[in-house]
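The complex is shown incomplete by one protein chain, all other protein chains being positioned as in the whole.
Labels run A, B and C following the written order; every chain starts at residue 1.
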């Protein structure tokens, strides 16, 4: 049994890790931390998890936690994660970090977008970007995996095959994303209160969201040159799900069936990526609670533009499910362990 | 008192006309038609309209209705509207048609997208596209006004100043729209039932929605050349509102403040169009029930792209409110009569 | 023009007062207070109110506000309202207090349920309970009106005719209420964040909600003896509306039509109370944004029980609309001034 600790377990990503790992036969959760909720049971905070009545939040005392577990999920806020991750990695532990701190390979880019310096460039170099569809082999050998952001997961999976396949003009990309409200975390701000979000819809952080460089990093790598793209996030009045609509000019006239085939092939062997039939498009409702990314592909012949639509559950494939997937790969478990749950509908 | 008839008054656009006109001091509703609900009172069908207990739906008997009113709002389905509109116009009545039948100036384009021929090309020629911000003077003199589609209203108002001002590369336009569910009308299809829409979000009619040629017609006119653009509608789990996010490559480096000023000036004297301060973006929740179009403008300097976000209430500015606005202009009433209602929040 | 001040204008009740009074031809708002938002414009805080760009929140400096207005709406938190209300009343101003501080005629009952003593028993004696359907004449002569709580408004209007008419066994009353989330005010608590409320439904403050003694006070007065009743509030995943389902054993076999007639008669001349036809029941959606209370009445013959269902908008009839109604009565304005707005649907 793998002894697992969750650092920062009182938010939605933490709760989701607890939900998923409850069904993992190879894992035992030995510690879960929270400063605010220290001393309370998980079930007290999250009544939907009655099986954790006996598991109590504790403050993040690094030395104490170090001895309790061999594998660490870090769900701390950005910047706060840097030092804790470095500590556990340097002590020889395996870590999946759900924060943004080790995602950007270039420390300068990190500082530019997150407004704090990166203090652990050597640890940063060891980090592998945890998108299994792109980096499975590296993840298998990694000690530190930087779990992708929720928006980047849907955007990169939607852009990758076309970029790698040289189908699109790389300077024409538009990524228009719409996220459920749980993406903002467990919130006490008025702007995320029920009455402000319900029956509303808006764009936010237009052209300035921090997930932009993360998407650009991976698409640049796939393209073999630097890419800048347009990314606009929007806030949906629903709990879970990100739908991303991607536009890019095709390099030349391309048959829709050809594009569709390219996408099918790219993800043929992937357990959590489903390219829908030509003419069908995903709905976030169909992937709720699951680790799936569903994709729909179209070509607008009148403008010679590729349109890709992707849907994920931001808390599962966009966070905790992908984290468990990464752990499974790192530990040599069957990849789909604890990730087979089916969306319920409605 | 202007005697007004509403043909097709049992849908949401009809109900909204009834709501708005109830507060119009120059108007008396003398007939409202519905085949299915003939014989029922408006209040029976729409309990939120208790003041219409005595107004009863009647079948659309053209001769009979003709004698009852001097002004006609047509809220019939596409294709069905053609002949009824032609009849009332040919009898010398003033008409605002909320269907798509007289919006496209080119009958061939109409047939291509709506799959039915246009049988009244001479009446079509007389029709004025009823977007007051663009065609106020023509509307004032029109007998037949084709009320714009809901998506085109938000899209055209968002693109017009930049297109007219030659700010953007006209072949790079992406229009990504998200509409509340009332845009589909009063529905008895399973796919619009509560459980299918709630907690869901999806794209539909990707690159093939019928509002595409309507947007292109007006943007082509503003650009002075033919424009093809990318338009994707999405279905929001909320009642009312369309948010449209527009992307277009700038022709040259342009200061955000300059773009913002251009938009401010374009709509300076418009009673129903509000350009928000630079850095602020609209939320559909703030315009519910009103005839307002709110706009936010940004420039992505990294990609040299203009981003415009517009918000309207699809049933008011996107349908019945704009129809009343057009009537006010056609009849010489104060433009804002019956359209001053304030959104309630939350 | 009546000069009006709103003390505590940055919450939802305050915003609703501002919305309603914007259309009041006899009123000018000369001051609106908020400690937290002092210095900000109303429009900045509430973008749905663009007409208040020039009205700025100020701190509640009693002396300063005193000189600015002749009529005061107090929307301060419970307990905090006591002293401010006493001050303005003692200075000869007319006041409608939206807090609970002057609703309970018995200061001991107030202290028992609100856990603070009442410091102004003499002013309390002058207060009139502001339910126009019961106390119109007293309101007309009052200097201080205690605006009813949201739950009590729906509960009392539903129980009053049957109680007054001696139809029911007074010790058998169950009041089961369900409120939209705006009833909790503009909230920064996690438990009112979107993700916690959405797709959820629960009871709260079971048998212990502070509105219980307020309902009991008025029903006891109508019954002519002390009444204790069961009241359970629930939290609905929607913005606005309270639906209250009331059960009470009938004193003797009673015909449904008879009960219905009694209710019709009781509210025959009321502008804001609508008894629906026998067999029809209200929906909160039909009264959103309006000052209406809609009622449906039934008799369960198998258990000989009266069932009454009432629907109001908690922010209008349940708060700010009723407050404006009270002002209209106090000032001799037409009662329905600024309260004629129609619900929009959907």
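The rule is simple: a residue touches a chain if its C-beta (ideal position, glycine included) is under 8 Å from a C-beta of that chain, and two chains touch if they have at least 3 such contacts.
A quick note: this is a predicted structure, and the numbers were derived from the prediction, not measured.
> Just to verify: which one of A:82, A:182 or A:305 makes contact with the chain not shown?
Spelled out, the listed residue whose C-beta touches the missing chain is A:182.
> Have a look at C:221, C:298 or C:331 and name the one touching the chain we're not showing.
Selected residue, touching the omitted chain: C:298.
> Can you work out which residue in C:223, C:293, C:307 or C:338 touches the chain that's missing from view?
Of all options in C:223, C:293, C:307 or C:338, contact with the hidden chain holds for C:307.
> Kindly state which of the options C:50, C:282 or C:321 is in contact with the chain not pictured.
In the full complex, the listed residue that touches the missing chain is C:282.
> For the chain that's not shown, point to the residue among A:2, A:49 or A:278 touching it.
Within the whole complex, the residue contacting the unshown chain is A:49.
> Provide the residue numbers of chain A that touch the chain removed from this figure.
So the residues of chain A touching the unseen chain are 12, 15-16, 19, 22-23, 46-51, 182, 199, 239-240, 274, 276, 283, 285-289, 292, 315, 340-346.
> What residue numbers in chain B mark contact with the hidden partner chain?
On the side of chain B, residues 12, 181-182, 186-190, 192-199, 237-239 touch the unshown chain.
> Where does chain C touch the missing chain, residue by residue?
Output for chain C: 171-172, 174, 176, 178, 195-196, 198-204, 206-207, 228-230, 232, 234, 236-241, 243, 245, 247, 249, 281-286, 288, 296, 298-303, 305, 307, 309, 311, 346.
We take it that only the chains that are shown with their structure count from here on.
> Any idea what the CA-fit rotation angle from chain B to chain C is, to the nearest 5 degrees?
Fitting chain B to chain C on C-alpha positions yields an angle of 180 degrees.
> How many angstrom lie between the CA centroids of chain B and chain C, rounded to a whole number?
Each chain's C-alpha centroid was found; their separation is 37 Å.
> For chain A and chain C, let me know how many angstrom lie between their CA-based centres, rounded off.
About 46 Å separates the centre of chain A from that of chain C.
> Can you tell me which residues of chain A touch two or more of the remaining chains?
As it turns out, chain A has residues touching two or more other chains at 195-196, 198-199, 237-239.
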